[in-house]
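Complex shown without one protein chain; remaining protein chains in place.
Let's look at chain A:
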Amino acid sequence: MPCERKPMRYGHSEGHTDVCFDDEGKCVVTCGSDGDVRIWESLDDDDPKSINVGEKVYSVALKNEGANFGILFSSDFIVKIVEVVDSSQQKTLRGHDAPILSVALDPSDEFLASSSCDGSVAVWSIESQTQVAQWQILQKSSDVSNAKSLCRLAWQPRSGKLLAVPVDLTIQLYDRNTWTHVSTLSDDLISQVVNVVVWSPCGKFLAAGTVGGNLLVWDVEAKLCIERQKHEKGFTVCGMAWHPSGGRIAYTDTEGCLGLLEGVPSSSSTVQSTKAAAAKETHDYDDLFDEDDDRGLDEGMSDSRSPVKKPIMEEDDDDDDLMPATGRPRNRGSFLDDDDNSQDPSCVKLDGVPEEDGSSAILPAVGPAVSRPVYEGPMPTQPQRAFQPGSTPVHLMHRFMVWNSVGIVRGYNDDQDNAIDVEFHDTAIHHAMHLTNTLGHTMADLSQEAVLLACEGTEELASKIQCLHFSCWDTHKDWIVDLPKGEDVRTLCLGQGWAAVATSALMVRLFSVGGVQKEIFSLPGAVVCMAGHGEQLLIVYHRGTGFDGDQALGIQLLQLGHKRRQVIHGEPLPLSRKSYLAWMGFTAEGTPCCIDSEGVVRMLNRTLGNMWTPVCNTRDSCKSKSDHYWVVGVHENPQQLRCIPCKGARYPPTLPRPAVAVLPFNLPYCQTTTEKGQMEEQYWRSVLFQNHYGFLSSSGYEIDSEGQSRAEKEQQELLMKMFALSCKLEREFRCVELAEIMTHSVVTLAIRYASRSRRMALAQRLSELALEKASQIQEEEQEEEEPAYQREYRGSNQMSRRLAPVENGCEEEEEYPQEEQMDAEESTETRKLSLNPFKKGGKSPERPSPKPKYLINIFKLQVSGAGKSSSSPAGQPRTTNVLDSMTMSNRKPAPLGSTSKQGKAPVLKPLAPKPKSKTQATLLQMSASKGNSKKLEDSQSEAEKVKPAPAATPPASAENIENRKPKTGFQLWLEENRKSILADNPDFEEMDVIKEGMGRFRTLSAEERLNWTERAKGDSDPKKRKREDEEGQVDEQTESDEGRTKKKKPLDTSAKLSAFAFNKE
């Protein structure tokens, strides 16, 4: 592209801004809504002169010698013309029905054009104060603040022959004499409303800036777009100005930034190209112009410019120097009036009166329109500069050089003082320090051991690194290192016992904290920033060129210290679209974390192949669009994002001292308004923020095992809650999926929950899953040798007595009391009925005995697994052990039950870990109400089932031995019909037989079933029957009174549960 876009400069605070050049083009003048007018020597001017002129400045224009007119307009719909010198002659132009958007004074002072929110553009005769022409071409709006476009009008300079009006996506040109529409300029690139138009000083070109941030330049005669540029961030362009010599355009946006386009084709360049045709090839923009066109322009030029000035122009163009060009007045006549509807004129505009007569020099000689090759593809992004995480921009006089979890380093660089203040959050580390900054340090980092400072080199002085090693025990507490000539420090960081410095030579230099030079290595690209934590070094650099506002950053994570390795090998760093890196560092626990300019916080997920997971968007917490959060630290335990709220800015000021706020993390999961989404988000957040335990323990740090187990418990509780929720929603497949993530011991809890809520299919699948999990644990266990301590562990457990028989393979005896006890406690629950046949069937003598050895092994190993950190299949390391230890005291019988019955009667896991009893209670309440609702649906069939119920319900555990004798009606029936079932399906296993039997038994008529039940009752002893009858009555009563049950049932269940929990303790 022929023109070069210089990087944007921050000039003003956000809001409306304007820009213009001075007459000689020596400096750029900008103004903004912060009320300042700044005079920039060049774009690289770091210290622009700043003049505060009022609360808000809307427009600037420089006074020319001949200036004697000012136009002002206010929101009372009137345009006023004031004689600037004595303000004696005021002229008022009335006719607009809405606030005025902009005005433009004709170069020959004859006319004045204005655009208004009422949608009209009008031309007034200044002399007669009447409207000459009016066009209803704009979109109507109620107020300036609501107008889509600023609609800055522009007269062609000198002649004023054409008036350019931005209309929607196009620019319309109106002829001065006839006030008719001459032509329209448009381009495909314009996707949003045109905001500003300006003519080049020669009047041949027209530049426009759009709301969408596009900058375009047209050749007016040819009606061809010769330049297309995009604002680097796509902000709205609200002020543009040509350099008086042409060739460059300054522009400002609504975010307060100032930019410069260089090498814009101008009249001078075309002059040159014709004059020095031989030198054509050297100008990369020559191909833009056809020769015929050039000649036409040249003619125009030679008329208007004195020949003397031509060489100057040429020179100007060649070396890009700012040479004094013609003192031609600039013609800018538009500004925005006050938003707050004040009646007083918002500002006075000085407009130069042209010295030269508007000659007819610029003829709209339409040359042959030749299509020119214009690059329209994606534009490369300006690579972001190197920065220190937690610092505010270098050009500020008072700035934070670093703010991290250790302390704050402030830099002052004003007239009185050039100093650095170091302050520690925890004064126990070191007292505050005040240093005079003689070397001009601009970068700093702070750790518990040292302060590292660095400055870039100047022509005479080399770039220096200074380290104040305050934790040093000898008397020399600081050291200074000079970098080789021509090498500048770009960014630096401190770790534990080391310091790293990245330089302009694409190199990283490592030092010990005492000043010993250590490794050096090269980086693949220019460094962006570095961060250190413990032995980890994180380096972000430019991996390549980004396009369309995106940065292409790469990241390396190195492990220094004794086991040196590269953890992340220069992989791309994910950032939001069109954003840049704003902060990079480690959490207090040592997990890398990055924040981009869109406020998205991402954290490295070490368990997911070192991927980056977004954990928070700070912009979500901002009240207004211009507010930002400036992050100073990230903590994983407790989950805290420490940041400083900045109202209307990206960076906090040093005074008044900003206060730290804490933001919560929030993973961007779907549907977090629903309970499900919330719990999912909570669960995965908990998992993610617990990863650091694994990392810390693997790198040999001490970890807060209590916190870890708390986190794991929380996760399992969440899983159980999600499980209950899906159960409630009858999403059984989902339930199983959730159970797959659970640890084994929680799965048993889930099984119980499922069976209680009468989801037999689910319970069965879950028990299969539990078995699978158990065997997986076993496999893992077999790989490792069973450690000795495991036996001790088991021995310490008071239940070792119970274990012994299990190991001997005679667990059947042990298991029954457990089951029966459970049954007794739950006997009032008629819903459980359907289970009983399974259970009894499972115990019937014909039943093929499960392979006890194998299953016992499972159990044993599972217990031993508790002692170690065996990972569950869901990939959560050490989850098992925590839950196991949590439930240790009473979990013993649970696997017994499951193993002996091959997980087919999972109801009977007497597993009630004490800390969980609360959760359980709520879960059961849910299940109970669920059961009730189900009852409503098939109360009819339910009523029938009530009958066999009491019979099936075994009584209290005290009567263990008897309990095995009573049989339900179904069992009696089954015994009689077993043979026929087996005859029909000879390959049936015991379980299948029972299932089939169940099915058949159900098909029997109610009477027949009653009959069987009676027979069963007859078999059992009278004492028990009495009791059962009572229960039956209770049940029937419950059934009959639905409304009462609904209220009562959950209460009952929880009461029962608490009793249960108490028993189990």
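Here is the rule we use: a contact is a pair of C-beta atoms (placed from the backbone, for glycine too) under 8 Å apart; a residue touches a chain by one contact, two chains touch by 3 or more; residues count from 1.
Note that contacts and distances are computed from a predicted model.
> Under which of the names "peptide chain release factor N(5)-glutamine methyltransferase", "Acyl-coenzyme A thioesterase 4-like", "DNA replication complex GINS protein PSF2" or "Chloride channel protein" is the non-displayed chain listed in UniProt?
In UniProt, the chain that is not shown appears as "DNA replication complex GINS protein PSF2".
> For the chain not shown, which residue from A:K91, A:R619 or A:R642 touches it across the whole complex?
A:R642
> Which of A:Q136, A:S191 or A:T427 touches the chain that is not shown?
Checking the options A:Q136, A:S191 or A:T427, the one contacting the hidden chain is A:T427.
> Which one touches the absent chain: A:C27, A:V660 or A:L1004?
The single option touching the absent chain is A:V660.
> Which parts of chain A face the unshown chain closely enough to count as touching?
On the chain A side, contact with the omitted chain comes from 405, 407, 424-428, 640, 642, 656-657, 659-662.
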